[in-house]
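A single protein chain has been omitted from the complex, and every remaining protein chain is retained in its original position.
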Amino acid sequence: MAGTTVDTTALDRARDVIVKYGFIAVTILLFIYFALTEPAFATSSSIFSMLKFVSVTAILGLGIMFTMVVGGLDLSIGSVAGLAVQMAAMTMVFYNMTGFTAVGVVMLAGVLVGLINAFLIVVCKIPDLLATLGMMFVIQGAKLIPVSGQSVTSGMVTRDGSEAPGRFTEGFLQIDRGFVGPIPLPVVIMLLLVIASWFFLSRTTWGRVMYAIGANPEAARLAGVRVGFYRGLAYVISAMLASVGGLILVSRIGQGDVNAGASSLLEAVAVALVGRSVLGAGKPNAWGTLLGAVLIAIVLTGLTMKGFQYYHQDTAKGAVLILALIFSYTLSRKKIRYVSAT
Amino acid sequence: MAGTTVDTTALDRARDVIVKYGFIAVTILLFIYFALTEPAFATSSSIFSMLKFVSVTAILGLGIMFTMVVGGLDLSIGSVAGLAVQMAAMTMVFYNMTGFTAVGVVMLAGVLVGLINAFLIVVCKIPDLLATLGMMFVIQGAKLIPVSGQSVTSGMVTRDGSEAPGRFTEGFLQIDRGFVGPIPLPVVIMLLLVIASWFFLSRTTWGRVMYAIGANPEAARLAGVRVGFYRGLAYVISAMLASVGGLILVSRIGQGDVNAGASSLLEAVAVALVGRSVLGAGKPNAWGTLLGAVLIAIVLTGLTMKGFQYYHQDTAKGAVLILALIFSYTLSRKKIRYVSAT
Amino acid sequence: MQDEPRTDPTGSGDVALRLTDITKDFGPNRVLKGVTMDLRAGRVTALLGANGAGKSTLIKILSGIYEKQDGSVQVAGADVDITTPMTAAQHGIQTVHQRIDDSIIPDLTVAENLVFEELVRGALPRVRSLKALLPRAREIASSLDLGWSDTFLLKDAFEISIADGQLLLLARALNQRPKVLILDEPTSTLSAAEADRLFTLVRRLRDDGVAIMYVTHRLSEVRALADDLVVLRDGRLQQEQTTPFDMPAAVEAMLGKAIQVEADSLTEHRGEQVALQLRGLQLLPRSAPLDLDLRYGEVTGVIGLIGAGKTELAQAIFGVDRLRAGTMQLDGTDFAPRSTGAAVRRGIYLAPEDRAAQAMLPGWTLATTGSLPFLSSISPGSVINRRAERKMAADIINSYGVVATGPDQEMDALSGGNQQKVVVARWLRQSPRIMLLDEPFRGVDLGARREIAGKAREQAANGACIVVLVSDVEELREVADRVVVLAEGQIYLDAHASEIDNSTIIASMSEVA
Partner (left out) sequence: ACSQGDAEGDEPTEEGTTAEAADSTAGGATDEAEVTEAAAEAPAPFDGDGVNIAIVQQSGQGDYFQQYLNGTRQQVEALGGELAVFDAQGDNATQASQLDQAIASSPDGIIVRHGFPDTLCPGVNKAIEAGIPVIIYDVEIQECAPDAIQTQQSDIEMASLVLDQMVEDVGSDVNVGYVNVAGIAPLDRRDGVWQEYKADNNWTELFKTGTYTNSSATDTAPMVSNALKANPDVAAIYAPYDELTKGTLSALEQNPDLTDVLVYGADISTADIELMKAEGSPWVATGATDPNAIGATVTRTLALHMAGELEETKVEFPPILITADFLRENDVNNMEDLRAAEPALNISDVSSADWIPTVTF
């Protein structure tokens, strides 16, 4: 077994710089371009609303990031956000409970889904991607059963003919609509979660251990790490983050919406992937994920302002993703294959 | 790969039997149950229409199977089918060409996408899953640009204000609507492709080499296999199969449809996964994929006839998938190598 | 692998493969600095060399995995250009690489594995059913007297044992009727009986006029098998010998200086107090129960061939796998670790045998790799004190003589021996109660071996219970106070090191009940 040391040539150094700062440079250049050509782009209200819109994607991206850290990928995250939307609406509208209860119920449901995922992955040994794909279908279907496939709205007539007693509480609606000073509350939540995730992952033993599992689960186990527990934990954290994203969504929509969340999945995956490649970190990280979300927000906002249609945006999203991947895999020297030469 | 022979106990043998025949037994039992309780279920016209209905999913599943064989997973397959729909419609309606030309154009486009995927994966070294996810976005968006996001229908007004000159040719429409004896043409196509894929994979050197790459790429390389070539080939085959699926789709729809194909992806993945787990093969195989498609068709048709809503069906689909995974991973004693996303 | 003098000492002697001035760079790193050597038909040439000497690189060039920078390769007097594994095969060069996992294809059947190269080369019809491949597979198997039935040939390759896998690969290589056969540590996964079978085969091939290159770290095998011997050091050919060999000279050429570790130069420690009492432990699926007491204050050397159950023993104590049967008592109280973490908390540590697969974390630095098992000790409130972490790493570097630029150097960039020092040191320096070292000397050169052994003995002197599991007698001699010989999951010998000689140990190692 021989690890390989290669000296850094000028070409390699140039490439390293591109890998490390290329993405940030692209983001900044795009920002400048749009700011110069679209006067409305760089206003503070526009920037805040951009951040606000991206907050859910970013939070879901953080969840996916956690599962990437332990070497997996959570595809059920969009449907968990959708489940949160449904549960919050049902709690407040059908059962006339407070917003606090709704938040509690949603988070509990999230933890439960996370535990099921963890069970399938850790105990049943089903690969992450496949287990969470299955769960995605199951949640998407099962959540609609109690409401017969209809969105929950206040004032709706229930099956026994009476009017649903509750409505969204004012406090609950503030989750999306509130402000902290000039900053929209979802943006604050997003930033807090980014900081918390960053701290957790790179400053605490739990985070370190999770990275170890992602790097080499066998080595982690033989270093005394409870691999199953931490892998499971990542899925629980992921589902909880998805639930937080769902709470913001439902408070934004102001009612249950059977379709909410579903479309966030691929975007969140893209954001987490971009996040892994920025700063040349080569490993999933919270600030990168935020940057990925911001980059996608800039691209999409800029393109909308320039009058492009949704399909141009899909194309742009795909292009950004592929670019990130080229940075990660094609250019980066990080991924040196480990040579075993016994 | 652990090269150890472990003693077969009675328990292990029972488990092996379950793993090997469990899925087939479930399929047959379900069929019998639905046939007995729903008189319309087991009529020959109903069975043929069930098979016809499942043909596209099965063909796309075959494509995914090929990429699984070489240890990857093609997520762009749904969007390639969608691209085929679009290209066929544009060729006949905008450019007033024949159905044959349309088929040619579609297959060419498929090969092109396959080559791009192959390039990203083999040359740029981007992991399969991520490269094809990026391509999925790009194709989904890019295909809509020439038609401004509109479905192509005969007689539609094009951008320059004139009426589109062409229409779907009768012959082209026969792809979906034709029969061979009593058997619908798409069913015949599906069966031929299943047989061809099975033959290719398990009777020819090329197929064996592909399995070898999926099972142990390093060993294949050492034995002189051009690994890059065959991995690329799998993606080209996959895109071509997706294009065939798209041709059936568009001939079924009878016009362009911007949304066609997209929804087939997850189902095709599920079918290929089920396919890998049946017969305890533990490796992707064509007959298993067909069986997976048939099982899903039986479940969905049966549930429809029993009067369940679409969300019950999502739940059922997820449950079937998770069941397949438990057969594959939890019960099977064979360790399946799995390419993770990261 | 007994010393068995060859029956026919003369080979035909024609040069089958001639290497002239082979060089190879990895980036700015010149790994092969002009290797010139001959392999002669009908002779076995042993290739010796310390870690990183370039053996595997040379083999990979010959088998078409790497391309050489410079120099020429001649097969039977004609210049050849080896660019791919295919061209290597076309020129009659076949290689059996050491890790069979690298070469076996688990999803295909044994039969398909046997004929795989023929398939790839197009020597068989492109379209063939499995049944139609059987006769050819049978033919190959029977030409080597493997005695494999059709049922066996139709098994998926993942079902067969490591030893059978090794034979399969050998058969596959021989099937190509090679002029040159390269074997990279072929016996490392074989039992004594299987190794003997392999030796018989190798001799038969030699007698058929094949030129064989045989890579090994085991001098006994060299003595038993080789006609010629070459030593590679630092990318250069250092020495060539023909039988009879001057082994000390070869070792000196390998390492640059003669390192002699005499068994009696150890001051033997004798432990009194029992640390761990094992009763009725079943190590392998069909093995009989084993009783063993491990004591504080001494180094117990557990020796056995591959598959004897050494790793199982270590892993059972460390809580990696559930016990099949049996009980353990730690300091007189019942002990049944449910996880590796539980063992670590009780002061029981394991440095696993396969460093790359079981200890290395791709992209991790020396500091983070070193601190992983004991993170909590430097993390008040679970927040990692990074200064303490780096101090920990600096301490490892200093006290174990690790050659590294500092705590932040990536582990991947260290040489193998230094990597091994780090992954052993991170446990050993934490005052273990019981320290299990599984093949701690695998792939490390003698210098590093000596340092690791010294540290282990130092801990034993301080009262720790040290268990070293090895399969090589020399390695055992370097470190052990007490010798336990394991074969097929059972103890065949248990004695103080000074009380037994090597031949007794070797004899009981290959004992079969």
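As written, the chains take the letters A, B and C, and residue 1 is the first residue of each chain.
Keep this in mind: a residue touches a chain if its C-beta (ideal position, glycine included) is under 8 Å from a C-beta of that chain, and two chains touch if they have at least 3 such contacts.
None of these values were measured; they are calculated from a predicted model.
Please work out which displayed chains the absent chain touches and list them by label.
Hidden chain contacts in the full assembly come out as A, B.
Which listed residue, B:I18, B:L115, B:L191 or B:A262, touches the chain dropped from view?
Checking each option in B:I18, B:L115, B:L191 or B:A262, the one touching the absent chain turns out to be B:A262.
Residues on chain A that touch the omitted chain in the whole complex?
38, 40-41, 43, 45-46, 49, 52-53, 90, 94, 140, 145-161, 163, 167, 177, 249, 252-255, 257-263, 300-301, 304-305, 307, 309-310
Applying the definition given at the start, please give the residues of chain B touching the unseen chain.
Looking at chain B, the ones touching the missing chain are residues 40, 43, 45-46, 49-50, 52-53, 56-57, 148-151, 153-154, 168, 176-177, 248-249, 252-255, 257-260, 262-264, 266-267, 300-301, 303-310, 312-314, 317.
Just so we're on the same page, only the chains that are shown with their structure count from here on.
Taking each chain's centre as the mean of its CA atoms, how far is chain A from chain B in angstrom?
28
Provide the C-alpha centroid distance between chain B and chain C, rounded to the nearest whole angstrom.
44
Can you list the residues of chain C that touch 2 or more other chains?
Residue numbers touching two or more other chains: none in chain C.
Send over the residues of chain A in touch with two or more other chains.
Residues of chain A touching two or more partner chains: there are none.
Flag every residue of chain C that touches chain A in the complex, lowest number first.
Chain C residues touching chain A: 26-29, 52, 56-57, 98-99, 185, 318, 320, 339-341, 343-345, 350, 352, 355-364, 368, 372-373, 375-376, 379, 382-384, 410-416, 419, 443.
Along chain C, where are the residues that touch chain B in the complex?
63, 65, 84-86, 89, 95, 97, 100-108, 112, 116-117, 119-122, 124, 126-130, 156-165, 285-286
Would you tell me which residues of chain A are touching chain C in their complex?
1-7, 9, 203-206, 208-209, 212, 215-216, 218-226, 282-283, 334, 336, 338, 340-342
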